[in-house]
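Read the structure below first, then the notes.
A protein chain is absent from this complex, but the other protein chains hold their places.
On to subunit A.
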Amino acid sequence: MIGFRLSAERPPDPRRINDVVVQRLDHVYEVDPELMRDHIQQHDFPAWDTRRIVDSRWEHLAWMHAHWADSVVSGEELISTEE
């Protein structure tokens, strides 16, 4: 890792979510690294790249909605208007 903007490079320490999942960044879940010890090679991953991939995924899903229809009806909104 290069020596500047370390907060963008180095992800925070993980916190355990359940027996097989840890979390370092909001809304980003990772397989417990201990379970990728024997058969999967791991490598360092900068935090900014994780965020870029997650953001791209959400952009892709938003694109897919717009691809199929002009608008998306919200279930939460329907529930709130029923009550």
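Just so we're on the same page, contacts are C-beta pairs under 8 Å (C-beta built on N, C-alpha and C of every residue); 3 or more make two chains touch, one makes a residue touch a chain; residues count from 1.
Heads up, the rule we're going with is that contacts and distances are computed from a predicted model.
The chain absent from the displayed complex carries the UniProt protein name "D-lactate dehydrogenase (cytochrome)", chosen from "D-lactate dehydrogenase (cytochrome)", "Diacylglycerol kinase", "Spore germination protein KA" or "Acyl carrier protein". Residues 17-18, 20-21, 27-29, 31, 35-40, 58, 60-62, 64-65, 67-76, 78-79, 82 of subunit A touch the missing chain (whole complex, contact as defined above).
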